Every structure is written in C-alpha cells, then in structure tokens.
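One structure, as structure tokens, below. Some questions next.
Every protein chain of the complex appears in place save one, which is left out.
Let's look at chain A:
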Amino acid sequence: MTMRFMLLFSRQGKLRLQKWFTSMSDREKKKIIRDMTTMVLARQPRSCNFMQWKDLKIVYKRYASLYFCLGVESQENELLALEIIHRYVELLDKYFGNVCELDIIFNFEKAYFILDEFLMGGEVQETSKQIVNRSIEASDMLQEVRFTDMHAHTHKCT
C-alpha cells in the first residue's frame, strides 16, 4: 500500500479528519494520531517536509491553520506526496470557495466525500481536477432529490 493514512489537525493538535487506508485497531490509530501530532507540531517553521517514522515516511505540509499529514511507504516518491496534498487542498478550495478550517469542521462529511473521489485504497483515483469536481457536484445534486428514483438517473461522467 503506498499511502497508509492521512490526518488533518489544527495547530493545537485537534484532529479534523482521519483517513486510514489499512486496517488497524483503534488503539493503534490513537497512538499514530498522538505520535504524528507531537512530531509534526514540534518541527521548526522552515524545515524539511519529510520525516522518518518507524518504517514509514511522513510527509506533511501546513496550510494556514491546518496541518496535512500523510504517512506513506518507504518506496513512495515524497515530492509526489506533497503534490497529492496540494491537489487535495485545491479540490477543497474549489468546492468550498476559499476554504478555511471552519469549513472543514462544520462540513467534515463533505471533506470526506471529496477525499473519496480523489483517493481510494491508498492510491490516487483521479488525476483530473475537473472530473473530481464534476463528480462531487453530481453526487450532491443526487442527494438533494428527496425521493430519488434510482433507475431513472444514469449519469455518464467522463
């Protein structure tokens, strides 16, 4: 698995999003969250964005008040991992319009839905920003319809 987990947390260490790409016990998850927040928050302002933790590489980046932290396997390309984080931020930004931390707090389920259109099973799912955006919009529209007739809608999305 190339990506093991993605965490978003604030500068006070409050978790805003957690996505796990492997099966882990609750205890392990809590330990990883603790370790990651401690390690990342302890870093100097202009240091390298990569760290070594056990057998994983940790790639993190700070956007405004949120830290985005990816745990990847050791053969992963760290620079590309930074690009993945950046792409996710761009998607959020497009969806919420000038996204800020509060957006992600109050609409956390939307943040998950966007992530699930971009990444899947620890890999990049869709490389085009526009396609991801369109898929999210279409899903949202589907959600709006109160009593959906499932068989009538057959969207073809390319």
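Structural remarks
As a convention for this text, a contact is a pair of C-beta atoms (placed from the backbone, for glycine too) under 8 Å apart; a residue touches a chain by one contact, two chains touch by 3 or more; residues count from 1.
Here is the rule we use: contacts and distances are computed from a predicted model.
For the omitted chain of this complex, the UniProt record lists the protein as "AP-1 complex subunit gamma", which is one of "AP-1 complex subunit gamma", "Chromatin accessibility complex protein 1", "Tubulin delta chain" or "Neutral amino acid transporter 9".
For chain A, the residues touching the absent chain in the complete assembly are 1, 15-18, 21, 23-25, 30, 44, 46-52, 77-80, 82-84, 87, 105-110, 112-113, 116, 120-121, 123-131, 135, 138-140, 142-145, 147-148, 150-151, 153-158.
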